[in-house]
Each structure stands twice: as structure tokens, then as C-alpha cells.
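Only a single protein chain was left out; the remaining protein chains are all shown in position.
In order of appearance the chains are A, B and C, and numbering begins at 1 in each one.
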Amino acid sequence: MTFASHYSYWVTIVLMVAGLYIVIARGNLVKKLVGLSIFQTSVYLLYIAPGKLIGGTAPIVAEGFRVYSNPLPHVLILTAIVVGVATLALGLAIVVRVREAYGSIEEDEILAADRDGEGGA
Amino acid sequence: MRRFLVLRVVGKLLIPFMLVFAFYVLFHGDFGPGGGFQAGVIAAAVVIFYGLIFGLPAVRRMVPDAIVETMVGLGVLLYAGVGVAGLVFGGNYLDYFVLGSDPVSGQHRGIFWIEMGVAITVSGVMLKIFYMFAGRGRSLEGE
Amino acid sequence: MAVTVFAIVLQRNLFSVVVLAGIYSFLMATVLVALDAVDVAMTEASVGAGISTVLLLGALYLCGGEEAKPMARPWLPLAVAAVIIGALVYGTLGLPAFSDPSAPIHVHVVPRYLNEALKETGVPNVVTAVLASYRGYDTLGEVMVVFTAGAGVIALLRRARKRVDEARQ
Partner (left out) sequence: MTLAHLPALVVVVPLITAPVTLILRRPAAAWALATGACAFSFIAALLLVAEVAAHGTISYHMGSWAPPWGIEYRVDILNAFVLVLVSAVAAVAMPYAWRSVAAELPRDQVYLFYTMYCLCVAGLLGMTITGDAFNLFVFMEIASLSSYVLIALGRDRRALLAAFQYLILGTIGATFFVIGVGLLYLITGTLNLADMATRLVSVQGSRPELAALAFITVGVSLKLALFPLHLWLPNAYAYAPSVVTAFLAATATKVSVYVLLRFYFSIFGVQLVGGMLPMPEVLLGLSLIAIVTASLVALWQTDLKRLLAYSSVAQIGYITLGLSMVSRDGLTASVVHLFNHGITKGALFLLVGGIALRAGRPGFERLRGLGRSMPVTSLGIVIAGLSLIGVPGTAGFISKWYLVLGAIELGRWWLAAFVVATSLIAVAYVWRFVEAAYLSEPGGQTPAPGEPPPIMLIPAWLMVAACVYFGFDTSFSVGTARDAAALMLGVSP
């Protein structure tokens, strides 16, 4: 249980928390989405890093290789990447609509606009 | 950007190769890295590239909206259809074993068609999203 | 990579943020190659650095690029972040060490993929074999997610364009 043996996990944790921090602390909708994708990306490392075997190769069966890295996390993360980009696309589409409806992409300003125009819209 | 001759010529020269590369990635996915998803992204990128050089109207003429929207649905249907074919031939859902004369050739056939489905849907969706965002900019500028 | 992320946290010009996010994705792809995940790296490079960047730039073009000043009281997010760090460190301490061949993920389920995939599916790239065949249903779901996003973007953006047209008339 040394520091080095869990190094990959620490990196993951730092990235994850930084991404999440952006999402919660920032009011700009686009920046929130960027933070969200960093948060999701960090999860890729959590899955993939433990699958690596030192001395192993990519999991493509070929002559002369005995040790392969674990392919299952790769498959899962391919799916996760796709889910991430789908979420991003949808989120941006909503942001564009918000911008057109409110003229702003700052959360505070939008909430203020709603308070002023309560019942209007 | 219509005035940049170099860009136009280089673009025209590159685009066929890029498309070929997309197909390479699609069919080579069994042996090396790659597969339907990556191929779809590359194919969509080619068309987007074309759109950036020659303008949105030109690319919309080349690949009209109706085709793109049909592609979006068609790829998924192809994938799900392979699953149903498994049912029809007496296997479970998405069972490829029953699709060929022997299990391995059935697997091959199944994997080929579903990768195709993935590629079609992915490139369709990417293109459609590009059209949507690019088209929006235009209508906003018009205001 | 961590430096890029902190730059993103601090940077308020959204264009820089997007470019930095693209760089971040490329770095991530490099790390993934180092970890033998070539398929994933290829996808991350094309999706994270390619498609996402294009999408974000497109959205910024429509929305404008400066961020207002950050929230005045960052204590709540910081507290949340601290709790999560705590939980994760606590949890990962019990995990197998890096590159430990006797870890459960290497001895359960996966050996069959590595040893039998070529025989059972005729596909040497085990990632493709698992993706398309063993866990083919997941991939169907994944394509469905892409489809959902596509149809969703159509639904969201088409209607408003019509509205703009109406407003103009």
C-alpha cells in the first residue's frame, strides 16, 4: 500500500474534483459544460488505468505477445465517451436556446430575469 | 473563404483520401484500433471540412438535410434489425451465431452490419448537429 | 494535464477555456495510449479534441465569449470537493495496486475474452469483439444515446429557428 502503487488513482481524483468544482462554482453555462466533460473524462482513467499490465500490449491478439491489457474497461469507456459527447451536444443546444430566450448565459442574470418577469414570459 | 484557391484545391484533393481513410477505419476495426464509431466521426468530419471550405449552402446541396435525417434513423434501425434477424433465425436477440452457415461466419456477418449501422448513425448525427449549429448562426446574423 | 485543468478553472475567457479543453483531451489521449487503450485513445482524440471543440466553438460563436466574475462565496463547492476527495481516497486505498496481475479484474471474466475471442468470433481485436458481440447490446444502447442526442438537437433547434423566422415577419 505505497504511494506509488496508487498514483494513478490520485491523478484521477484531482481531475475529477477540479471538474466538479467548475460545475458547481461557476455560473457560466458553457463553462459548466466544460467542467462536466472534464469530470466525466476523469472517470475514464479510473476504469482504464487499473486495466494496464506493465509489459502488456494493446488487446489485439497477435503472434509473439502473451500479456495483454484488460479490454473490458476499454469497451466500457468507449461507450462512456460517446455518452459524454452526446450530453455535451444536447447541453450546448439547450444553452443556445437559453441564450436566445434570455440574451445571457450567466446563471445569475437568467435567474434575475425570471424574477423580474414572473408570470410574464 | 471562397477566394482561397490553395485551400479549395488542396481540399478537393484531400477529401477523397479522407473518405477512403474512413472506410479503412470501418473495415479494419476487426484487426486494429477503429470501428464504426470512429469511422462515422471521420466521415462526418470530411463533410464538415468540405462545408468549411465551400460554405454551408454547397455542402447542403451535396448532402441534403433529408438524407442526413434519414441516416440518423437508418443506422439505428440497421443495428436493431440485426438483432431482430437473430430472433427470426431462431436465436436470442442480437444473436449472431445463427446468421451464417457456421458460428464464426455468423459472428462476422453480424459484427460487420452492426458496425455499419453505428457508422451511419454517428456520421448522420454529427452532420446534423453541425448543420443545426451552423444554420443557427446564419439566421441570427440575419436579425 | 493537471496544469491544463487548473488553467481552465482560472481562465475566464471562454475561447481559451475551449482551446485548453481541447489540449486536455489530447493529453488524455496520449495517456490512454500509454495505458494500451488504443481504441479509446483514438476515440478520445477525435471526439474530445475534435467534435467537442467544434461544438463548443460553434456554441460560443452563437453565445459570446466572456465569463462574468466567479461566484463570491466558493465555500460550498469547496466543501463538496473536499468530501468527495475524502470518499475517493478512502475507497481507492483498498483497491489493488497498479498493474497487479492478480487483481480481480484480470482473473475473472476477462480471460475468456482474451483466450477465446479469436476462436469464437474470428476477430483479433478483442476490444471490437467485446464491443460488437459479447456486449453488443451495450453498443446498441450507445448508438441509441447518439441517436437521442441527434434527434434531441433537431427537436430543440429546429423549432426556435422557426420562431426567429416568425419574429422577422
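Following the convention adopted for this analysis, contacts are C-beta pairs under 8 Å (C-beta built on N, C-alpha and C of every residue); 3 or more make two chains touch, one makes a residue touch a chain.
None of these values were measured; they are calculated from a predicted model.
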Seminar exercise, completed: Visible partners of the omitted chain are A, B, C
Problem set entry | Residues from subunit A at the interface with the omitted partner, ascending | 16, 20, 23, 29, 32, 36, 39-40, 43, 46-47, 50, 72-73, 76, 79-80, 83, 86-87, 90-91, 94-95, 97-98, 101-102, 110-111, 114, 119, 121
Exercise. If the missing chain were put back, which residues of subunit C would it touch?
Worked result: 87-88, 90-96, 103-110, 112-113, 133-138, 140-142, 144-145, 147-149, 151-152, 154-156, 158-159, 162
Exercise. What residue numbers in subunit B mark contact with the hidden partner chain?
Worked result: 69-70, 72-74, 76-77, 80, 83-84, 86-87, 90-97
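Simple rule for what comes next: only the chains that are shown with their structure count from here on.
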Problem set entry | Interface ranked first by C-beta contact pairs | A-C
For this session: Quick one: report the Å distance separating subunit A from subunit B, using the average Cα coordinate of each chain.
Result: 24
Problem set entry | Centre-of-Cα separation between subunit C and subunit B, whole angstrom | 20
Seminar exercise, completed: Residue ranges of subunit A touching at least 2 other chains are 58, 60, 78, 82, 89, 92-93, 96, 100
For this session: Enumerate the residues of subunit C that touch no fewer than two other chains.
Result: 38-39, 43, 47, 51, 55, 58-59, 62, 124-125, 127, 131, 139, 142, 146, 149, 153, 157, 164
Exercise. Once bound in the complex, which stretches of subunit A touch subunit C?
Worked result: 1-2, 4-22, 24-28, 30-31, 33-35, 37-38, 41, 44-45, 48-54, 56-62, 68-79, 81-90, 92-97, 99-100, 105-106, 108-109
Exercise. Of all residues in subunit B, which touch subunit C in the complex?
Worked result: 29-35, 37-38, 41-42, 45, 48, 69, 72-73, 75-76, 79-80, 83, 93-94, 96, 103-105, 107-108, 110-111, 114-115, 117-118, 121-122, 124-126, 128-130, 132-137, 139-140, 142-143
Problem set entry | subunit B contact footprint on subunit A (complex, rising order) | 58, 60, 78, 82, 89, 92-93, 96, 100
